[in-house]
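Just dropping this structure here.
Here the complex is missing one protein chain, while the rest keep their positions.
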Amino acid sequence: MLEIVIFSTLNGILYGLLLFMLSSGLTLIFSMMGVLNFAHASFYMLGAYFAYTMGMEIGFWPALLLAPILVGGLGAMVEKFGLRRVHENGHVAELLFTFGLAYVIDELVQLIWGTVAVSYREPDYMREPLFTLFGTDYSIFRGVVILIAVFMFIALWFLLKKTRVGMMIRAALTHGNMVGHLGHNVPRLFMGVFGFGCALAGLAGVIGGPLLATEPGMAVTLGPIVFVVVVVGGMGSLIGAFYASLLIGLIQTFFVAIDASIADILNAFGMNVDPYGEVTGITLASLAPMTPFILLVLILIFRPRGLMGELEP
Amino acid sequence: MNDITAVAPRQNRFSWRALSPWLISAAVLLILPFVLDSGTAFTLMNVIAVNIVFALSYNMLLGQGGMLSFGHAVFFGLGSYAAMHAMNAIDEASYAGEGFWAHIPVVSMPLVGMIAGGLVALVIGWPFCRRAGTAFAMITLGLGEMVAAAGQMFPSVFGGEAGIYGNRMVGPQWFGLELAQATDVYWFMAFWTFLAVFAMWAFTRTPLGRMSNAVRDNPDRLQFIGYPPRNIRFMIFIASGSFGGLAGGMAAVNYEIITPEALGLIPSGLALLMAAVGGLGVFYGPIVGAIVVSLMNSMLSDYTEASILYVGLVFLAIVMFAPRGLGGGIEQVRVAAREGTLGKRLPGWLTGAVAVVLISLGLVLLIELLFQWRHGDDEFAQFFGLNFVAAEVMSWVWALLMFAAGVAVMRVTKKFREDNA
Partner (left out) sequence: MLKPIFTFLAASLLLVGTASAETVKLALIDPLTGPMAAAGQPAFEHLKYEAKRINANGGLNGQDLEIVGLDNKVNPQESLVQLQKAIDDGVRYVTQGNGSSVASALISAIEKHNQRNPGEEVLYLNYAAVDPAFTNERCSYWHFRFDANADMKMNALTDYIAANDDIKKVYLINQDYSFGQAVSKAAREMLKEKRPDIEIVGNDFHPLAKVKDFTPYVSKIQSSGADAVITGNWGQDITLLVKAAAEFGLEAPFFTYYGASSGVVTQLGDKGVDRIYQINEYYGEFEDPEMAKRQTELYEQTEWDFYYLRLSTMLDMLKKSADQAKSTDPVDVAKAMEGMKLETTTGEVVMRAEDHQIQLPMFISVMKDDMEYGAEGTDYNFKKVARIDREAVSLPTTCRMRRPK
């Protein structure tokens, strides 16, 4: 029992942190520009593939540094030549643009790297166990992932709260026009934020690729969950995204460990329900991967501004 | 100076000119099966018919109501499932010779779908419609995912991976329609498509339809004059869901099978694609979009491996450069013709079209060459009877030249086109 709790907590935190890395960029973009970047997970995918290709030549750590920069540069280009043009047509048009962009990036990745998954792996020395608990190994790589994610959170927080740029970003969130009037180059700020957000997604990809999988479908499967995190956490709130990621990571992981079915729960309340029925036989474990979406719908109905958001989307 | 009739309330007077598009469409529907009569043509036409209704119903939400939804396939899918179960009930009842279902003809299945879609929208829609915009989009995304997952989990309703299948040749057969061949099905489709399109068009002329535009453009103002936006959105949601379900009912009769995939994000995305490509601001835009996208989906992969990429690029191009879609473009031409400025504007448009063609050809060639080079096929791209092989540099040069020429034309004629617009 204790085993299950400890491992579920560790795994939940790890998964949650990965989600946070992936969604922090989106939170920034969404907060600042109101654009829900559908292609965000595609930039995550690009980060993984770039790191894979570069890593073969220059090694894991240099790729860890360079791949996100490349992805960020690409993001900035996309903003300058694509998104900006669509911006004047409204939020829906921007969403449509990123939707189409996601499509196109996914197809191009398949064109360049093929339809079969590539074997993007962490370096061998990182596969050694960091520690062994109850007979199960926890690899060094997982520890590294946690470290990088926490470091990223602290760096972002610092950037937003303690630097001028961060101040401009926070101001532009609620008073975009005023920031422009004060003489700041808002389009350039947008381009920078978008590029930076994409770079964060790319970084998540460099880490997530070996952890999960590097294959052309990785954007499509992870994409929707990232939106859930941003919405549940609340628009404009990085801390909200952090909490939401951890929440979703932990809930999903813990539910998997629970074999109780709906019937079991109802029966514990004194009802007499058939444990093998189609509906009542569903276990929490099989519901686990759906919990983010259930959470999404519930939050949007009862508390649309999310856990810690200041504005409604 | 302004012509007062431009701002006076429109009178719903009968006029031949207003009726003409409907008469022409009906005529086209009647003649089409005699012009194109291969099995594939009929199959495609039936598919397109379903998609037309699906895309139009989606546009009730997005283009007219300003509500971006990622879960529209839920209504389509559930409508289809309802119709499929109904068809099976008809089958059993006819076999047994008695029962309520024995009297229901299969040709009424779209109505069953419509009722199902409407009911679903009624039951779940109220909490969704509080806000429009991004919140609405996200909530429909979550809904779509959940229903799609539920589809896999309850095999008695959804049939598991294999889905639910049925037979459309059962029950009372009205109008002598056996519905055996695709040709028979065509008449069924043509009837329901015409009816549904007309109904949806009529909806836009009703007060509710007008108010849907208002809720899209200025919900605050609508609130001030006394109509709560939430209620309006809810009613539009139900209307859109009903017609989505109607399309689902048509699909059930056409394919005779429905699987849980029809509930998910991919078909919902397809609705968005069709509506956007066709043009959100024009009523018949989604019709054009449905035709183009359906054809691209089914036929393109015979000619190229990059079919999905092309669909995505077309979508991107439209969103970026022609946000009013293909329908918007047609409208521009039509309005110019009516106003008599067509002659003035045509040269500008034609030069633009030439540039677009050049750019597209160059891009297509580049992509095809890329694919070949990557996959090392021993076939080659054939354009105008000339062979382009990835190994030869000249092929690439030609592709780049075409693309560059198109861009050049675009740039050089920019002022000319703007002057004449």
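Labels for the chains are A and B, by order of writing; each one numbers its residues from 1.
Everything that follows uses one rule, which is that a residue touches a chain if its C-beta (ideal position, glycine included) is under 8 Å from a C-beta of that chain, and two chains touch if they have at least 3 such contacts.
Just so it is clear, the structure is predicted and the values come from calculations on it, not from any experiment.
Here one chain is not drawn; of B:M235, B:V314, B:L369 or B:A399, the residue touching it is B:V314. When you scan B:V357, B:V397 or B:V412 for touch with the missing chain, the hit is B:V357. Across the entire complex, the residue among B:E161, B:D217, B:E339 or B:E392 in touch with the chain not shown is B:E161.
Touch with the chain that is not drawn comes from one residue among A:L46, A:A172, A:I207 or A:M290, which is A:M290. Although one chain is not shown, part of subunit A still touches it, namely residues 3-4, 7-8, 11-12, 14-15, 110, 115-119, 121, 127, 129, 132, 134-139, 142, 211-213, 215-217, 220-222, 252-254, 256-257, 259, 283, 285-286, 288-290.
Panel shows subunit B; residues 36, 38-41, 43-44, 47, 149, 152-153, 155, 160-163, 165, 167, 180-182, 251, 255-257, 259, 261-262, 292, 295-308, 310, 314, 317, 356-357, 360-361, 364 of it touch the chain omitted from the view.
Note that in this section only the chains that are shown with their structure count from here on.
One inter-chain figure worth recording: subunit A and subunit B are separated by 32 Å, centre to centre, where each centre is the mean of the chain's CA atoms. Interface residues of subunit B, counted against subunit A in their complex, comprise 62, 66, 68, 127-128, 130-131, 133-135, 137-139, 141-143, 145-146, 149, 153-156, 265, 269, 272, 276, 306, 308-309, 311-313, 315-316, 319-320, 323, 370-371, 374. Residues of subunit A that touch subunit B in their complex: 34, 36, 82, 85-86, 89, 91-93, 95-97, 99-101, 103-104, 107-108, 111-112, 224, 227-228, 231, 278-279, 282, 286, 289-290, 293-294, 296-297, 300-301, 304, 312-313.
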